[in-house]
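Before anything else, here's the structure in question.
A single protein chain has been omitted; all remaining protein chains appear in their positions.
Chain nomenclature is as follows: A, B and C, assigned in order of appearance, with residue numbering initiated at 1 for each chain independently.
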Amino acid sequence: MDLSFTNEEVAFKSEVREFIENNLPADVKDRYSRGIHFTKEGQERWQKILNSKGWLAPNWPGEYGGTGWTATQKYIFAQEMGRASAPPPMPFGVSMVGPVIYTFGNQEQKDYYLPRILQSEDWWCQGYSEPGSGSDLASLKTKAVRDGDDYIVNGQKIWTSHAQHANLIFCLVRTDQDVKAQEGISFLLIDMDSPGITLKPIIGLDTEHTLNEVFFDDVRVPVKNRIGEENKGWTYAKFLLGNERTSIARIAQSKLRCEHLREVASAERVDGGLLQDDADFMRKLNQIEVDLMALEYTELRMLSKIEHGETLTAEPSLLKIKGSEIQQRLTELLVESLGMYGAAYEALEVREGRNDQNFAPDYAHGPMAEHLYLRAATIYGGSNEIQRNIISKMVLGL
Amino acid sequence: MDLSFTNEEVAFKSEVREFIENNLPADVKDRYSRGIHFTKEGQERWQKILNSKGWLAPNWPGEYGGTGWTATQKYIFAQEMGRASAPPPMPFGVSMVGPVIYTFGNQEQKDYYLPRILQSEDWWCQGYSEPGSGSDLASLKTKAVRDGDDYIVNGQKIWTSHAQHANLIFCLVRTDQDVKAQEGISFLLIDMDSPGITLKPIIGLDTEHTLNEVFFDDVRVPVKNRIGEENKGWTYAKFLLGNERTSIARIAQSKLRCEHLREVASAERVDGGLLQDDADFMRKLNQIEVDLMALEYTELRMLSKIEHGETLTAEPSLLKIKGSEIQQRLTELLVESLGMYGAAYEALEVREGRNDQNFAPDYAHGPMAEHLYLRAATIYGGSNEIQRNIISKMVLGL
Amino acid sequence: MDFELSEEQVLLKDSIDRFVKDNYSSEDRIKLSQTDLGFSRDHWKTMAELGWLGMAFSEEVGGFGGGAVETMIMMESMGRGLVLEPFVSTVLLGGALIAEAGNEAQIEAIIPELIEGNLMLSFGYAEAQSRFNLNDVETTASKSGDGYVLNGTKAVVYHGGTADKIVISARTSGASRDADGISLFVVDTDAAGVDIRSYATVDGQRAADVRLENVTVPTTALLGAEGKAGPVIEKIIDRATGALCAEAVGAMTAANEITNEYIKTRKQFGTAIGKFQVLQHRMVDMYMEAEQSKSMSDMVAMKLDLGYEDDTRKAVSAAKAQVGKAAKFVGQQSIQLHGGMGMTDEYSIGHYFKRLTTIEMLFGNTDFHLNRFSNLS
Partner (left out) sequence: MDFELSEEQVLLKDSIDRFVKDNYSSEDRIKLSQTDLGFSRDHWKTMAELGWLGMAFSEEVGGFGGGAVETMIMMESMGRGLVLEPFVSTVLLGGALIAEAGNEAQIEAIIPELIEGNLMLSFGYAEAQSRFNLNDVETTASKSGDGYVLNGTKAVVYHGGTADKIVISARTSGASRDADGISLFVVDTDAAGVDIRSYATVDGQRAADVRLENVTVPTTALLGAEGKAGPVIEKIIDRATGALCAEAVGAMTAANEITNEYIKTRKQFGTAIGKFQVLQHRMVDMYMEAEQSKSMSDMVAMKLDLGYEDDTRKAVSAAKAQVGKAAKFVGQQSIQLHGGMGMTDEYSIGHYFKRLTTIEMLFGNTDFHLNRFSNLS
């Protein structure tokens, strides 16, 4: 057992830190650190910078453009990104469909799509959820019927994040009605410009436009855009969900929020003193910091197991559960730190369109938006209730 | 809507307070206020005093010896009893089997048993739970087979509180094996001296003897000791459980514990000051006090509904859930108040048998015993999980 | 001891429930909150006509003599519909201050107009540094000739942008945070030097920061005795806090009903999600929080009608602490149980969540009131 980093790891850490410091655009950093939604242009700009260094997709195998880092290096990289308020690449291409393509796709698909992901030429979105199927994903109804070299797709997806920016969507569709729910699903890559696709924005609790409904009306999709075998899509879908779970704890980002909270607590006035002298407030912050530390070392312990070749089943669900709870507690506390100014909130676009500014301190805008947006953290990617079901079954055997 | 008491109620309150002050034996009060188990003799002495005033069984109908009080008067009485650290009568006779007897028993049973309960001549215990049936009471297996004017009873009861003091037990027994679980149960009153009954103590977490196993080996019970009809016992059993739920919040007792905690907090030293200056400790106590207040007014609101003729279904389960949680939090906090002296614990008998006394303050003994004992508060009388199931089904329709 | 409504009170409740049912569907409410005004002047007129604006005022000042219980009934019903009209700001804060501390002339000039629905008020008491401490007043009022000159900035003044007059707390003597030395002034919102910047709040309402720069008011603008407003403010805020608890109870009850209905109908894995025990118990906990809040809200209304003593203050803080905890839990879990649907601004449940979130903060958050409960003797 050893907690220290090797000299190589220490050097790596410096390299990462220095690179980010020198290359992260200030505007991108500013939005991310305040919990404000990204712009597509800014996100693309930053992803291209990361890719020019070869660091866009550390988890990918080397042959497809991955970094070949150890688990510890990946951890260091994630920490440094978080520490510097550097937004991670959009997950839909790099973390979700990319691994599915290089694991289950054919050579042609790999050759075409993977470089385009790395170069931010394609923006992907995820077509999993449907109105009737949330946690019960396999009950999806969107149908694909074979017609020569095409599928004809009909149906609807929902909760599709950032679909308005995307030119491609990966979709689970039903290709066989007559078998068990999991056995008739296929995995298709669909051009968002295809005739018959329409998008309807869903305005979120934060009154921002992040989510969408995507409608498919006789959409033609070439059969060659199918990943792997027909009716085996559930296997690829589960693989993807498993990948998602490990990256969702967002420890580095939460650490940064803790620091930010300490700064706010040293600025906000209470009873002639400062918020940092308020025992109740600080107790909550301290408790979160301890919980975050426990989560961090649990992630490290799991990484260590993976590096030693151990196979984990549902253990990473713990990271999702605790990580999302901590994110919510932090934004809740950030709102609380503002006193009644926490209640002042309007969508960014509206606010930036005004000529007059609020009297409130500048840091008062982001928290409520993030607080509202992050209520989804315990819902998406398999709700925390579902994650507990998974641990109960797979780890505890109940 | 009106929160004030009438002049009559105020006068009644004074009368109750004065009576208890003048008549509650000091030794009985002392044990109860410190959370130490009663002695049979002391409990009997106090019950006889209450009965001499006609106040042993306020809930009973007047014709059987009840007081005829309004719900408000009953509430005042319970508050005053709690406030004065006066132990309530043993529930098994007065609150459990008594009401079953006057509601479902025949004249002979009423004439014989009810006065004996009031005069503390009989000590009852409750034969409900069995090793295989805890929350799932109806699955009980103890069998009663008709043999002339007797039943022959075979089986086992468990978790029988204070059975070692009792001369009578009311029992659920199975008299028909061939029908649905609830339909073959009868309700018997059994003499604990009957041949074939043996008792085995269960030593509790607190290393005290409160619980017992009761074994029935060919025990003859006269058929005339059956309450109501054969195979209708489930109806009487449910009636009894419904009665139990409303009296279990123990608000007055918890109020007293709060006061006691404030006293301890004003005596215990911390960092050169007093525990009452410790923000963390006091926050927990304050939170409990607020929760207790919310519970108290919820009980009062339910009483008011009952007085206005409204029928409650499972609403009183709230009182059981919240009341038991508060009791546990209070004893936990009391243990915490003692610092490491909270850990010093041995059964009362052992401790009183020593010649030397602990150096610890006198109030250091009771809390851990009570803390251990009260872990059962969220288990017995239908666990809090079962209570939530009941509310979910009966109040929320889920 | 009686928690039941009188026949008259039942009628009052029924009439507001009907108003809410007819005018406050989720769609109506969302549309209304997106208008520039953020509420409806027509509704306000209706409320005046039905006598609700005068309900909380005593008969001496021209009101209908209702007490805190009547206010509780109205607020609970309005909470069920998340009513947007500035009832709290105009009636329970501005109006109540004038009825409590005003002289005959002030009362006559304002209260009848208010009850008629012709005049809207607001109360600017908090400042950026004051958080929930009512005595933390840095806005100053200095005597000058025949009147006073006011300087300072009031923060998050609900409905400050739509009020005709704002009652402003300002320091006429004493040091910052002294209980003594605070005075109240009735300031016209169109007076010179008054700069009102309005913004939306997360609960679909409007608030404003109000900057006062050398605002001159006549002596007749002073409400009550100079420097003696501290206890008046505390009392009126306590009464409003009790009313806010009732609003929260209404909102929680509605949120619970909506959520309960949703989990009964929403199916996953071939069964209504309301059949999953974990969600059932969550729903039970939400129900219990709302029930206990209702008990505290009723209690505090009845206590306020018995007088305003130390233990009334304690009861208000206890009620707000319970309600704040419950509002947070019920609001957040309503979203969680709705899943994705809870994240949609089009759907009703999110708006309950958002209002409950601000209610938790308003007039002092849960920690503030837990400490106040403890510090009051």
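General remarks:
Keep this in mind: contacts are C-beta pairs under 8 Å (C-beta built on N, C-alpha and C of every residue); 3 or more make two chains touch, one makes a residue touch a chain.
Quick caveat, the model's predicted, so the values are computed rather than measured.
Here the missing chain is touched by one residue of B:11, B:179 or B:343, and it is B:343.
Contact with the chain that does not appear here is found for just one residue of A:198, A:287 or A:313, A:287.
The chain not displayed touches subunit C at residues 276-278, 281.
The omitted chain makes contact with subunit B at the following residues, 129, 132-136, 139, 158-159, 202-207, 211, 268-272, 280-281, 335-336, 339-346, 350-351, 356, 358-361, 368, 371-372, 375-376, 378-380, 383, 385, 388. The set of subunit A residues touching the chain not shown comprises 1-5, 9, 72, 75, 282-283, 286-287, 289-291, 293-295, 297-298, 300-301, 303-305, 307-308, 315, 318, 321-322, 385, 388-389, 391-392, 395-398.
Heads up, the rule we're going with is that only the chains that are shown with their structure count from here on.
When you average the Cα atoms of each chain and compare centres, the chain farthest from subunit B turns out to be A.
Put simply, the C-alpha centre of subunit A and that of subunit C have 38 angstrom between them. If you average the CA atoms of subunit A and of subunit B, the two centres end up 53 Å from each other. Averaged Cα coordinates give subunit B a centre that lies 43 Å from the centre of subunit C. In subunit B, the positions touching at least two other chains are 283. Across the assembly, subunit C contributes 279, 370-371 as residues in contact with two or more other chains.
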